[in-house]
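Removed: one protein chain of the complex. Kept in place: all other protein chains.
Residue numbering begins at 1 within each chain, and the chains themselves are lettered A, B and C in the order written.
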Amino acid sequence: MSKKGIKIVTIGGGSSYTPELVEGFIKRFAELPISELWLVDIEAGKEKLEIVGAMAKRMVAAAGVDCKVYLTIDREEALKDADFVTTQFRVGRLPARILDEKIPLSHGMIGQETNGAGGMFKALRTVPVILAIVEDMKRLCPDAWLINFTNPAGMITQAVLTYGNWKKVIGLCNVPIGAMKMDAKALGTPEDQLRFQFAGINHLHWHTIKDNKGKDRTQEAINNMFAMAGTESGIANLKELRFLPEQVKDLGMIPCGYHRYYYMTEQMLALEIEEAKTVGTRGEVVQKLEDSLFELYKDPNLSHKPEELSKRGGTHYSDAACEVINSIYNNKGTTMVVSTENKGCIDDVPYNSAVEVSAIIDAAGAHPINFGSFPASERGLLQVMKAMEELTIEAGATGNYGKALQAFTMNPLVVSGDIAQTLLDEMLIAHAAYLPQFADKIAMLKNK
Amino acid sequence: MSKKGIKIVTIGGGSSYTPELVEGFIKRFAELPISELWLVDIEAGKEKLEIVGAMAKRMVAAAGVDCKVYLTIDREEALKDADFVTTQFRVGRLPARILDEKIPLSHGMIGQETNGAGGMFKALRTVPVILAIVEDMKRLCPDAWLINFTNPAGMITQAVLTYGNWKKVIGLCNVPIGAMKMDAKALGTPEDQLRFQFAGINHLHWHTIKDNKGKDRTQEAINNMFAMAGTESGIANLKELRFLPEQVKDLGMIPCGYHRYYYMTEQMLALEIEEAKTVGTRGEVVQKLEDSLFELYKDPNLSHKPEELSKRGGTHYSDAACEVINSIYNNKGTTMVVSTENKGCIDDVPYNSAVEVSAIIDAAGAHPINFGSFPASERGLLQVMKAMEELTIEAGATGNYGKALQAFTMNPLVVSGDIAQTLLDEMLIAHAAYLPQFADKIAMLKNK
Amino acid sequence: MSKKGIKIVTIGGGSSYTPELVEGFIKRFAELPISELWLVDIEAGKEKLEIVGAMAKRMVAAAGVDCKVYLTIDREEALKDADFVTTQFRVGRLPARILDEKIPLSHGMIGQETNGAGGMFKALRTVPVILAIVEDMKRLCPDAWLINFTNPAGMITQAVLTYGNWKKVIGLCNVPIGAMKMDAKALGTPEDQLRFQFAGINHLHWHTIKDNKGKDRTQEAINNMFAMAGTESGIANLKELRFLPEQVKDLGMIPCGYHRYYYMTEQMLALEIEEAKTVGTRGEVVQKLEDSLFELYKDPNLSHKPEELSKRGGTHYSDAACEVINSIYNNKGTTMVVSTENKGCIDDVPYNSAVEVSAIIDAAGAHPINFGSFPASERGLLQVMKAMEELTIEAGATGNYGKALQAFTMNPLVVSGDIAQTLLDEMLIAHAAYLPQFADKIAMLKNK
Partner (left out) sequence: MSKKGIKIVTIGGGSSYTPELVEGFIKRFAELPISELWLVDIEAGKEKLEIVGAMAKRMVAAAGVDCKVYLTIDREEALKDADFVTTQFRVGRLPARILDEKIPLSHGMIGQETNGAGGMFKALRTVPVILAIVEDMKRLCPDAWLINFTNPAGMITQAVLTYGNWKKVIGLCNVPIGAMKMDAKALGTPEDQLRFQFAGINHLHWHTIKDNKGKDRTQEAINNMFAMAGTESGIANLKELRFLPEQVKDLGMIPCGYHRYYYMTEQMLALEIEEAKTVGTRGEVVQKLEDSLFELYKDPNLSHKPEELSKRGGTHYSDAACEVINSIYNNKGTTMVVSTENKGCIDDVPYNSAVEVSAIIDAAGAHPINFGSFPASERGLLQVMKAMEELTIEAGATGNYGKALQAFTMNPLVVSGDIAQTLLDEMLIAHAAYLPQFADKIAMLKNK
């Protein structure tokens, strides 16, 4: 680390999340003395960058911490000698997300930004950009850590590992954090008296819970969650519980919320169609939230994270990012759930692929707690999704249309056949501006 | 082998296929001297057994071979000192098959006797019966070979290996035989000048083709099949070609016909719905064919396999069975595609599971040609289907409802969610008579 | 845990180590309130048990802690409702160890109590006893943890896992503790500012060192240890450094002290021969130390661990045991190096075998930090030794002479051929009293 203090670079710095990240850094300043925070965005995001950047500067000033905030659209200038690079950008911004949601839905398939065809297209757009960032880092800050929370976080982490050949990367997601809070509530036991073991891949992991007597409480948590569902004292977000009891009770592990897409496809699709017709897709809802957030951020008197940001979703994300950086910088040995290289931690997926697992985080990075093998009920779904990820990443890195079509065919949330190809082609054309690797194919499709 | 000649027992001997099997044995009598052929069926199949058994006796007599044909519904009497036991029974007969087709279709899902919910229910009904047969064999003919062509052949073979703990089993399917014939035609090269390597599981395998110069002809065969499709000189059964060119061209291997269910789900479902509305499901069509076949078999002057049997489907099945028996008996070392224990032949699925691969067949059984690892585009689908098979077999052997529901959830041809559970429950009730292992659960479902 | 406090049972309680263990418990009494400590030994060890037991009682009394010490030769009485069982017994006591040293040496081979033929015979004698203890535990204290520090600790742990089918077992060794202290000294960095990752099997593991900046310091430690060797300010026990620099420098990991038997066989054998001729084998030296220790223990005024015990060797062993128990009881999540079930933590050895690795210890037991695959330079030796262990354990559990001979043949420290068989037979006869499983074979050998 540079003696002068820590230099952090946040790519996608114009995001509405940035105040949360800044708050997280301010909160930890005593142990994590950041001297420079560089918020980087692209030309198209300049206005938002300036709004949120000004807000960040006010927050830092109000907190009285000795940290300088820089705003730039020159990524190379920012990366020079960085200690940590966080990535939270969205290629194509919310309009692209809304396409990822609406186009699949228009064909009667799950439309979602990290699952199904939508998540795959988010990966196809993001992979070339993250690989370009990694190339810059090799030149400009070869010792830096890359902390990625751009979705789909697992695929992006694997792209960095495999195609970027960059090992100092950790992928983050807020789903495990939320799950642990819900488990603690269901068990009526403080979270810090429980031990969780997570294993799987991003947005498709399972976990077990043990208490401070070593007793397995997983089944009890499942039972309680089902019992509480729908009661007044029950968990607010009933959707989180939308599983079939017999489906879950025999797993021996707790699935994550995103499993609903795979375990309850019928209901999730119906829900999405309903929402799209009424309140709008999630992207549309978020668009409005963002607009009002940016209105708030413009207030020159606002110097703390506004309450409204918590509705944005993605809570805990920035906090997780700050905590990972803190654990690395201070060699803390914290246990966190992160996306990292497998290396046999889970025997059922390739050695060099990215997995999302409980890991010790210290100055040398993430050290996964060994997991072993899954039983068949978890294994098959995990393996097909990992193969789908590999194909998507390869398509994203190389522009290979055949691999993209195979990835679509393999994804359980895409109905295979002519409809899959139609959907693929339609999405390629719709996202053409962000898919330079498919330029030739898209030109051919347009000329058909 | 007994000195007096070979004793063969065919369970499900009242099947309309039996004349093909008998023909196969007669054809090979010089090298495969069968002294006793026992056709076994159940009480409910007695009438058909007598018709087809009389026909078999006429065939043997007409051929002038010294083989005695026995008809019985006493399985234990038949199995005593058998050398080979072939299994071709259908638990619940065609009416059960028709339910396997119609119930899923009524929920808008693939209805098919070996894939999707239908195939899974066929396994649930068959597993207890095959395990009971194996227990009889342990007592009555512990040195016999079990040659299974009851579908789903892969799952039944694995049930015998894992839950029956019986290693002398070989599973058979006619799909590879048909594929090789089609490839030879597509390449304009005699089949015996080509070398095929198959790997996967029953009804979900891929293969490569090399010629007698060692040249890989796989891609050429794929290209030719697409080029020929729809032309007058092209392949009759156009459905066999119903794949997306880009989907297949990038695989490097040729998928089997059943891949259409997974690669072209939309079209296959539409086709099934159309057929059900018009000509009837495949089971209904076959029921009519069978009825007329049995009418023919009743003719006391008929002593050879009638031409009409070839329309029944399943051509080559009986021939494959005869050839496997012949290869074992005469230690021939023939290369055939069979279901057998994996033992690392395919690295991507569990060591002790059943796989369908090219193997050398000799007196010691099946010796698979090593395959290795699949690329991601094949691997993911293979792994999810193998996990689905494991869960189905476990449910079939134990009556565990949770495992059955997980198997339904995992199968890409079953839409997950409430609809999957509704379908499962409806099928359990419909097939109650053949699912003793689920008796308690079914009683509960009926009382709801 | 029982409400009345913790019940600990120490099998081999008459050992000279016991005072260290008692001291460890007293030191931790505030957080680890042991209400009952049962020291168990066999009839032949009764006198020593009484001496050391009286000493233990005096220590407890002097410390003023509310813990009752029980002495018994009735193992079943002791095990009833135990919370933790520690095992530190030596079947055949020091005379058997001296035979394990001298007989191999008399054939010109390494004679040592945990490596080579000696260690294998220690396993053959111990396996039946530990399995009998496990059977008692199943009946009498099915929820207890077994903390084993009887050598060879890895093989005993694996025997408990595999043949005892008992999963609540942790094996302990003091070698990693000593290694970490030496590394810290070599690096001039406090031990608590270093992070160690150990992987391998008991007495054959390698480790890496990282500092609190995440920097790999392994190579620097190796270089410093070689540089310091032989200098006045250098490390006292020069033998610890007896490796070839080029041998170690290219490993990328630090071998453990016992690697000298495999990496420097020539020198280790010469050293043993020299010692046997002069000061006596290690067992003979220890016998003398033990005799004088027991003289000290007899002193009715002695109520604290005497300084002389530290010369006995095995320092840190008891402390490690206390710390493991403490971490389990208080769910501490301490990182320790223990023998536990592999489950894919190290990809190069079987899934269910015991490995010695860095692990988090909490109320649910040991959770290994994932390791992955070793490079060839470590892998081959690890694999051959693990296979040797499997064969030895099988021979110990079943009395299979062929497996014992294969284990001898495979061990790199046993010269293979007639001499191996001669050695095996001679040791079987010499240890006959403790090898009931080989009784028939030994009778045959005696009658030859």
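Things to note:
The rule is simple: a contact is a pair of C-beta atoms (placed from the backbone, for glycine too) under 8 Å apart; a residue touches a chain by one contact, two chains touch by 3 or more.
Nothing here was measured: the structure is a model prediction, and the numbers come from that model.
Displayed chains that the missing chain touches over the full complex: B, C (touch as defined at the top).
Contact with the chain that does not appear here is found for just one residue of C:D319, C:D362 or C:E390, C:E390.
Only one of the listed residues, C:E43, C:D192, C:E246 or C:E307, touches the absent chain: C:E246. Among C:S106, C:Q193 or C:S377, only C:S377 touches the chain that is left out of the view. Check B:G92, B:G200 or B:G365 against the missing chain and you find that the one touching it is B:G365. Where subunit B meets the missing chain, the touching residues are 1, 195, 197, 210-216, 328, 331, 333, 335, 343-347, 351, 360, 362-365, 367-373.
The omitted chain makes contact with subunit C at the following residues, 244, 246-247, 249-251, 262-268, 376-377, 379-381, 383-388, 390-391, 394, 400-403, 405-406, 409-410, 412, 415-421.
We take it that only the chains that are shown with their structure count from here on.
Taken pairwise by the contact criterion, the protein chains link up end to end in a single open path, with no chain closing the loop.
Annotation, subunit A versus subunit B: rotation angle of 180 degrees from the Cα superposition, expressed as a multiple of 5.
Subunit A and subunit C have CA centres that are 45 Å apart. For subunit C, residues touching at least two other chains: there are none.
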